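The complex appears here minus one protein chain, its other protein chains still in place.
A and B label the chains in the order they appear, each numbered from 1.
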Amino acid sequence: MSAKIRGSLLILLATAIGVMFIVPLIWMVTISLKTDIEAFLPDLSFIPKEPTMINYIEALRGGDLDVPIIRWIINSLIVSTVGTVLVLTIDALAAYGLARLDVPFRKALISLFLSTMMIPGIVWFVPQYILFQDLHLIGTYAAFFLPATAGVFGVFLLYQFFLGYPAEIEEAAYMDGANKWQIFVRMFLPASKSILWTLAVITFMGIFNDYIWPYYVSGGDEDMLTLTAGIAVMTHGSYVNYPNKLMALSVIATLPILIVFLLAQKSIVKGIIHSGIK
Amino acid sequence: MKRLKWLHFALAACLVLALTACGSGKSDSQSQTQDNNQTGSSNSSKPSDTSAPKGKTELVFWSPFSGPDGPFMKKIVDAYNEQSDSYQVKFQIQPNGDYYKLLDNAFGTKKNMPDLMIMHLDAIPTYAGKDLLQPMDDLAAKAGIKKEDYVEAAVNYATIDGKWWGIPLDIHPLIMYYNKDLFAEAGIEHPPTNREEFLEAAKKLTDPSKGQWGYAVPTLWPQQFIFPSLIYQQGADLVDAEGNPNLNSPEAVDALAFLKSLIFEHKVSPENVAQDGEVKLFLQGKNAIQFNGPWMKDQWDKAGINYGVAPVPVFFDQPGVFGGSHTFVVPKAQTDAAKLEGIGDFLKYVAGHSLDWAESGQAVASKQVLASPEFQQLTQQQTEVAKEFDYVHFAPPIPDWGSIVGELWTQVNLTLLGKAEPQQALDEAQKKALQAAEAKKQ
Partner (left out) sequence: MRGSWKTKLTSSLFVLPYFLCFAVFLLYPLVSGIVLSFQDYDMLGSREFIGLENYKNIFTPDTYNHDQFVRGLTGTFKFVVYSVPFLVIVGLALALLVNALSTRGRGLYRTIFFMPYAISATVMATIWMRVFDTDTGFLNILLDRLGFAGPHIGWLNDTPWVWIALVFCTIWWTVGFNMIIFINGLNEVPEELYEAARLDGANGWQRLIHITLPSIRNISTVVLIMTVIASFNVFAQPFLMTRGGPGYETTVLLMNIFAVAYGQHQGGAASAMAILLGLIMLVISTVIYRLLSGRRG
């Protein structure tokens, strides 16, 4: 089968699957453009008969409750960005140490980290809240992203990744007189650009989308909420749901993540890794 | 060099971290009370004072109104704050589904407690039983609030051991909605008032070929309101005289059998109705009758349904409906005299001015508002709902009752899905209810 035919078939397959993935999202957007009356109708027809931006306008103005949604968006962006940078930094350092260096009790540490990943969050959720109370961190930006720094996933992911790098090149570098730090910064980091960006996106999304924790630690200050937590107040109604308003809020909440993902796209490339570790 | 840029970035991040740990960036006094310098800064009663304007005492008020009803309460609060020189109510809405988790957390950690909060009437036995609430008798007396000002049912329920634990805001019982257009089409002149009329109407309104149903029976929520109503209509209850669960009484079996018959025998309902399926059908004009709570009003309005409201038909021997009620309660830990006075002041205001709340579709519990001409003139719903106040029942006043009857809803669900028989299902529910009650005793 020629490359061209194969290529076309693949695109066909990808499109068929892609349609199933994206149609519900397109649906989400079209519902968000519907008036209240249209929103409840059975919608085999996608296109709203009277499209309207009212749901977005209302949402950005704070809805009926005059919520500071712009402030929330800014909060979310700050908290997610700072948290992501922090997590990436300490996770990369730790993963490198565990995978390539002679850290004492290396195996025990790895086992410890991995085992704690298994325990469901509900076990430590309330104690974690109490801890932040005791540290007087309630109502601060730090409270929103500090829990993420304890996350094991990033370390686990990078650890597995770093395990796979060839030892020979590393040894050669040592013989050339490089020290651990230089090898880390000049060899491993550039070679891991792709996975680091993936971890960045995932971490960003994790902090951004969390809507339960920020509610607990905002300390009752309405301005100190993140977007998703604040939206939860507008969407988790007393037994009712307004799909169009919910979708409009959801689109607003998803756009930043989409943008971050698209930015990261450029770095998730199929690279020639081994020559890159020079 | 690229590497250094990375480092600089990381350093900058650490700086931001250090800065943000010191405060939320707000310049007013609120943030200062949250920073590291003050001990006990997380106790809500002290810091709140300083952020209220003009030296007013601030009252933190929690509510679960995270739906379309939120703005109505906000109107009341804003109006109160305007006219009050001494008090400022800080109104906070929590997500409805997580409200009690947040509340429990506040009670459990004894931090971040509100001064005043909404609690569902049937949750009061649980929290009063754990000695977490404050009796309202003194507070009410000082503010000139009397029990007679409110609908008896709610006040009586909230009076345990001679103490009055909660001042009611509204009562929300099960109510019947019907599609006027479909009724007119089928030539039905008025909404049904008893079982015969109901079955007759529902059958006329059912036409499977058009996908139209007389009454789509929900298999999950809000059966919690519907099923008990049918039991009350037989003069029975979900508990016996001693307060033990009585879920498989003959009346309960009859109630469940009746509901099941609507689906499988009279066929006025489709099978396998999923969560909110009957609501979706009603919104699309494919379901003629709906039993639900007054909170649905806003959704019907927005969808442009030509709906009517009427009391729930009497399917058995006597009128009876299940209802809930939003009640104001004060945590026991609240001892500040000035604040208690403020709370009383606010609640007195609400008793006289809760018309805004009524506009959200709820029927208020304040007799003063109920009797007012403005209330009478509101759309039909509120007055119809208020009619049911004479025979509304609340959940049994057993602590953690919700948990004890958890299995009941599972079994009702199975029965209405055609996967169980009423008697066995309720026997199983009873068994598990006893089990849950037993577990609490340990």
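Note that in this section a residue touches a chain if its C-beta (ideal position, glycine included) is under 8 Å from a C-beta of that chain, and two chains touch if they have at least 3 such contacts.
Note that the structure is predicted; figures quoted are calculated from it, not measured.
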Inset, instruction - Using the contact definition given at the top, list the shown chains touched by the missing chain. - result: A, B
Legend entry - Among B:Lys56, B:Lys280, B:Lys367 or B:Lys387, residue touching the chain not depicted: B:Lys280
Legend entry - Contact footprint on chain B, counting only the chain that is left out: 100-101, 104-105, 107-110, 126-127, 130, 132, 211, 216, 219-221, 270-277, 280-281, 284, 286, 400, 402-403, 406, 410-411, 413-414, 417, 419-420, 432, 435-436, 438-440, 442
Legend entry - Where the missing chain touches chain A, by residue: 7, 10-11, 13-14, 17-18, 20-22, 24-25, 27-28, 42-44, 89-91, 93-94, 96-99, 101-104, 109, 113-128, 130-131, 146-147, 149-153, 155-157, 160-161, 163-168, 170, 174, 180, 184, 194-195, 198, 201-202, 205, 209, 211, 228, 232, 235-236, 241, 243, 246-247, 250, 253-254, 257-258, 261-262, 265, 268-274
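Going forward, only the chains that are shown with their structure count from here on.
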Legend entry - Chain centre separation (chain A, chain B; CA means) in Å: 35
Legend entry - Parts of chain B lying in touch with chain A, wherever the complex brings them together: 2-3, 6, 9-10, 13-14, 16-17, 20-26, 30-31, 34-36, 38, 41-42, 44, 60, 64-71, 74, 90, 92-98, 102, 105, 108-109, 111-112, 114, 221-222, 276, 280, 283-284, 293, 295-296, 298-299, 302-304
Legend entry - Residue numbers on chain A that touch chain B, as the complex places them: 36-37, 39-42, 64-65, 78, 82, 85-86, 89, 126, 129-130, 133, 136-142, 185-186, 189-190, 212, 215-216, 219-224, 232-242
